[in-house]
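Left out: one protein chain. Kept in place: all the others.
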Amino acid sequence: MNSIKKHWWKALAVVLLLYTFAFSFLVPLSSTIKSASPSSLEVGKNAVVLIGYNTEFEADENISISLEYDHKTLVCGTEIKQINANQISVNFNIPDSLPSKILHLRMSTSNFSSFSPELIKAFGITENQDTSNLCIVNAYNSSADILDIPNRLQLNETIRNLMFHVPMWFTMMVILFISFFYSIKYLNTFDIKYDIIAREAVNIGLLFAALGLITGSIWAKFTWSEHTDLFTTKGWWVNDVKLNGAAITTLIYVAYRILRNSLQEEHQKAKISAVYNIFAFVLMIVFLMILPRITDSLHPGNGGNPAFGKYDLDSTLRMVFYPAVIGWILLGIWMLSLKKRFFNLENKLEND
Amino acid sequence: MFVKQIVHLLKHELLIEMKQKHFISSIVLYIVSTIFVCSLSFTTIAETSIWNGLFWIIILFSLTNAISKSFLNENSDKQIFLYTLINPRALILGKIIYNLLLSIALVLISFFVFNFFIQTEGLDNMNYGLYLIAVVLGSTSISSTLTMVSAIASKTNNNIGILSILAFPILIPSLLLSIQFSNLAILGGTVEMSAQFIVFLSLINLLIVILSFLLFPYLWRE
Partner (left out) sequence: MTKKTTLLLLSFIAFISNVSLAQDNAIEQTFHESGKINVVVAVVMVIFIGIIFYLIKLEKKISKLEKNSDK
């Protein structure tokens, strides 16, 4: 009974992380249209091949494809022909005048319905409100109850990294807050065991910072490097607010380690590094809050982000993202408590 | 009593400065020669934002050099005698105010020298009043952070090296704010347009002073 009281949160960490792993590896990505060739249409008849991802076009009778704008169907696809599971050919007959030049591709099959904005562009048409020659599409009811992860432009499968890369930063911040808290506690009591926790929390925090930096760098390289006119990046480092904030945090705590190493006497070491820890942590939090307000970011939820501007967590992702964050944070605290117990034991043995 | 101590401390610092003229003149010489080296390599900078960034980097390094010495003399007997009589909180406030005055003087000198040696086009629209506000607010946050961190760094052997390692990461964000703010002033911005910069920088400055005020006694109580 006692051991359950003491260790329940570790079990919770394991359960939450198992759930995270199972969800992020087992749940498929939603079916969607990846690309169209040719992607630019002209007035007249256009034969287009659409390439899907995770689709099952073969032997599907109920496929309808149309180009639309603002929920109004502009052009219906005709002569729909399945090539294989992921490819389908369709004809668009573009009239010389349409209500809008912007075309969004809508597709519905018996398995899914997808809506891809800005996949296809049309040239040579004039804008005209006359809608007499438009077709009427009969949309099929697709079963929308399938559990899947949204498939977003450029992200594709890498959206699963949301459960691994992002919680690293959450964990780091929580662990660093613990360090800050115990530094204050040390200055109030001058008890060396609080300093041990503060020091080891910084070490664990730096480990998570390193993991966050490396995973973020890998993820950014293969998603942001190919898109956007605003930020063109070819390298492993993107000049982005969140990244700069992370780099500043890492620099501050590496400096903390160096400060500790350059002091000799144990209590002086503890006291001075605690002062620096408090000073730096408070300023860092303020800066991390202010900086995104004055600059743009590629990350979701910040300004100036064309590809992910519409991106927000949908309910499916939220269902696993929050448990993932809590699970990783508990794992970090577990790692910290092991270190703490180790150093307490070492202190005890030395004093004997 | 508290204010009296601060005033007394400021007088004392000024007196020392007057006695040791070589210190202030060496810092001014440092600034002038840095700017001169820059002018040899650039002479004209077409882009005003690069010109402005270079100016702030020079300010950062010269202030680091100037303020790193603020806690160096504390170990001499005379200083210890003085400091035992004084409240540590008054001491840090006095040091911050003194360093603030020193750094504003140094920044103004370096602005004139910089403007003299390195030319740039596109300063026609510059709002000088706003630029002055940016420079004062920016150098306040740089000098007060450096004062507190130099108190920390003075406990180690390698004072200036540790000082820059500890202070630069904390300084990067307020430096970024000041650079953006002064860029806006160069482009002819108004006070209303830069209200958020003024608010953020003042808040940061206030926070730094409060933190130093709270934490400094722990450094002092040896």
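By written order: A and B. Residues from 1 in each chain.
Quick note on the criterion: contacts are C-beta pairs under 8 Å (C-beta built on N, C-alpha and C of every residue); 3 or more make two chains touch, one makes a residue touch a chain.
As the structure is a prediction and not an experimental result, all values here were calculated from the model.
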{"item": "Contact set of the excluded chain (shown chains only)", "value": "A"}
{"item": "Residue of A:206, A:274 or A:325 touching the missing chain in the full complex", "value": "A:206"}
{"item": "Which residue of A:11, A:47, A:214 or A:289 touches the chain not shown here", "value": "A:214"}
{"item": "Residue among A:73, A:161, A:262 or A:316 that touches the chain left out of view", "value": "A:161"}
{"item": "Where the unshown chain meets chain A, residue by residue", "value": "24, 29, 53, 156-158, 160-161, 164-165, 168, 203-204, 206-208, 210-211, 213-215, 218-219, 221-223, 236, 254, 257, 335, 338-339, 342, 345-346, 349"}
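As a working rule, only the chains that are shown with their structure count from here on.
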{"item": "Touching residues (chain side chain B, partner chain A) in the complex", "value": "145, 148-149, 152, 155-158, 162, 165-166, 168-170, 172-174, 176-177, 180, 196-197, 200, 203-204, 207-208, 211-212, 215, 218-219, 222"}
{"item": "Residue ranges of chain A in contact with chain B within the complex", "value": "187, 244, 248, 251-252, 255, 258-259, 262-263, 268, 271-272, 274-276, 278-280, 282-284, 286-287, 290-291, 293-294"}
